[in-house]
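After the structure tokens below, expect a handful of questions from me.
Only one protein chain is missing from this complex, and each of the others stays in its spot.
Note that the chains take the letters A, B and C in the order they are written out, and that residue 1 is the start of every chain.
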Amino acid sequence: MSADPRPIDTVPTPPHPREVLIHALSDLLQGCRNVAVGAVSPLPGSAALLARARSDGACRVTLLGSRRHTYFTDGGRELFDCAGQGRIDAFFLSGVQIDGAANINLTCLGDPQRPKARFSGAFGSAYLYFVVPRVILFREEHDRRIFVPKVDYISAPGATAPGVWRPGGPHALVTGLCVMAFDRARGRFRLRSVHPGHTVEEVLDNTGFDVDLPDSVPETPVPTASTLALLRGPVAAEVAETYPRFAADLFGATPSH
Amino acid sequence: MSADPRPIDTVPTPPHPREVLIHALSDLLQGCRNVAVGAVSPLPGSAALLARARSDGACRVTLLGSRRHTYFTDGGRELFDCAGQGRIDAFFLSGVQIDGAANINLTCLGDPQRPKARFSGAFGSAYLYFVVPRVILFREEHDRRIFVPKVDYISAPGATAPGVWRPGGPHALVTGLCVMAFDRARGRFRLRSVHPGHTVEEVLDNTGFDVDLPDSVPETPVPTASTLALLRGPVAAEVAETYPRFAADLFGATPSH
Amino acid sequence: MTVCRDVGDLVARIPDGAKLAVPPDYGGVAVTATLALVEAGRRGLHLVCLPSSGLQADMLIAAGCVDTIETAAVTLGEAGLPPAFGRAAKAGTLRILDATCPALHAGFRAAEAGVPFQAVRGIIGSDLLRHRPDWRIVDNPFPEAPEDRRIVVVPAIRPDVALFHAPRADRDGNVWVGRRRELVTLAHAARATLVTVEEIVDTDLLAEEATAAGVLPALYVTAVARAPGGARPLGLQDLYDPEPAVVADWARAVAVGDLPAGLAAVRGRQAA
Partner (left out) sequence: MTVCRDVGDLVARIPDGAKLAVPPDYGGVAVTATLALVEAGRRGLHLVCLPSSGLQADMLIAAGCVDTIETAAVTLGEAGLPPAFGRAAKAGTLRILDATCPALHAGFRAAEAGVPFQAVRGIIGSDLLRHRPDWRIVDNPFPEAPEDRRIVVVPAIRPDVALFHAPRADRDGNVWVGRRRELVTLAHAARATLVTVEEIVDTDLLAEEATAAGVLPALYVTAVARAPGGARPLGLQDLYDPEPAVVADWARAVAVGDLPAGLAAVRGRQAA
């Protein structure tokens, strides 16, 4: 059941910045048949569920950590097997550092033997980044500590030397400020759009690597009223099943049981 | 329930030649913790169940094709995985031809491209023969068509060139006439015993390869009265679950449900 | 996932020349669908068995549907060697890729894991290897012991279509397979998976944890069709037993070249 507390006939409140993000992420999933989302990823998870709701049944979503949105029955390896079979069209990755060649660092800062900071680790990134056709990098914060010229540790590389089979790789980067597309041939990011209320200068000031710039950079599209209703209604209720606190905070939603 | 139709207080009828065979096969399984038996193998299956009954719970038996005596839940590969893990101590193989180097042929006679006769195929033999420590070759018929100088097609080799890991291999050969032990170091069979009613000459006359002979060849031991009672009682009833026709013919037994 | 109108509709998705993967005779063979393939006059199939076959392979070979069979064995159990297979083998009219069970499991497992090959112990020294140029001996990068230097690797087996019969599916296409997990592997490895089932149920097979453990998810299932008794005269799990007398009827008829009588014996065990 939808738990949107707002009466239907009022004008919707304008999109929250996170709703713009979810919408931008969701747009990047168009045409995907199977999208998988890692654990503890409420914004990508919401985006995937929104993409599914907009796909008229064509898009299947697997949320790791969700009971309802997990179709797997072969244990923990099935996601990786499934991706290796070419059945997963899109996946989200993040990084404590991300550089201009789309290398991501999920492991440590400084010398790996005596790191200045240590993080969780690579999880499946060093593999999924190679086999999933459309990997979307996502990090809500956007500053020069994160977006660095060169990551301290390559947990998963953005590009690969010749001789290695790689049907997948980086497709785009979405942050709290902007959307960048990744050009695999050039091995560089290109600014695609800047979110409402932010500027190209703000993006460049907060990015530690070079970004290709088009002649004019459009504003990131915001969801239409009907998409927003979809997001705040049935999608929010589905999100709440896996991320109750997140859904309650952003949408005022409770799980649809 | 035992279905032995004979009253308990009569003197047991003397062992049937097949009961001697079952007993001989069972003796070769002493000390095994896990014995697996392939499909359509009533005599080895009976031997394994007799070994289990005599082991005081120490020996586990997996009969492929039996609902009750199959412990596997990971599909068809589990037997092979399990053997590769070193968990299967003994297995039975047979052959349409077997030669003096313990090569077995389950595939064809003549040129494989245009065979004079074709048989079912290798099944798992080309693997299990390498990884199961105690492989017992069994063929009830004993003649020179079967026991040949050199098999036409090596479905599974008795010995292996250096450089190949092989913890398993041929242990013994049991036929309707005799028991032979296989000497892996010499790569040859040695006659161990001849079944009651048969002679060393009969064995040699019907064997197409050279066999090492000890100074004196004992008679194959027959089951004691208590072993016979065990075999004809509870073991026969278990055998009947998987091989009803065989158990009815040999023991007059019906399944224990 | 499509629920097909009937079995004919389902097998229409198997083109001539397809690499078709099937389970063993004791593991959920789609016999009704096999009859439909025979009736449709399918040609040029590359049949790959995980790891063996029997009645199903012989039906397809007898009807001229098969160019190549890749298998560890073919057997009708007590009824012996499948007669059409035996005749084709001797005549040299069938390409036979003899394998051994774990090599087939390894090939399917490699496809399942999305890797190009898997290692298999044993095999070296057998004549199987001499007739399988697609199998290789490589240096073992991780020897267990000094003498452990050479090992066989087999390529991933990626069938065009996997075809089998199972007790039930739900409306989403989730399929109950229970302990017959080679059916899961078949589906993981294949590009398309077609399943006939005893029944299509309205409940979600993934809803209950106890049931979910034995379910192949709809994600891997291309289409299903209802075919009650669809594995007869072979058996189906704990639902019905194989009928060796009918298999023997097949063998007797085909041994004397009477394919119509053989097919009639099998068809006689199918539901109307």
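One rule holds in what follows: contacts are C-beta pairs under 8 Å (C-beta built on N, C-alpha and C of every residue); 3 or more make two chains touch, one makes a residue touch a chain.
Being a predicted model, the structure only gives us computed values, none of them experimental.
Novice: Would you mind spotting which of C:128, C:212 or C:266 touches the chain that isn't drawn?
Specialist: Within the whole complex, the residue contacting the unshown chain is C:212.
Novice: Please identify which residue in A:15, A:44, A:100 or A:157 touches the non-displayed chain.
Specialist: A:157
Novice: Spell out the interface residues on chain A facing the chain that's missing from view.
Specialist: 39-40, 65, 67, 72-77, 80, 84, 106-108, 112-131, 153-157, 159-166
Novice: Applying the definition given at the start, please give the residues of chain C touching the unseen chain.
Specialist: 102, 105-106, 109-110, 113-121, 136, 138, 140-144, 148, 151, 153, 155-156, 177-179, 209-214, 237-238
Novice: In the complete complex, which positions of chain B touch the hidden chain?
Specialist: 34, 60, 71-74, 77, 80-87, 131
Basically, only the chains that are shown with their structure count from here on.
Novice: Please work out the Cα centroid separation of chain A and chain B, and write it as a whole number of Å.
Specialist: Chain centroid spacing, chain A to chain B, equals 60 Å.
Novice: CA centre of chain A versus CA centre of chain C: separation in Å?
Specialist: Chain centroid spacing, chain A to chain C, equals 40 Å.
Novice: Among the residues of chain A, which are close enough to touch at least two other chains?
Specialist: none
Novice: What are the residues of chain C that contact at least two other chains?
Specialist: In chain C, 184 touch at least two other chains.
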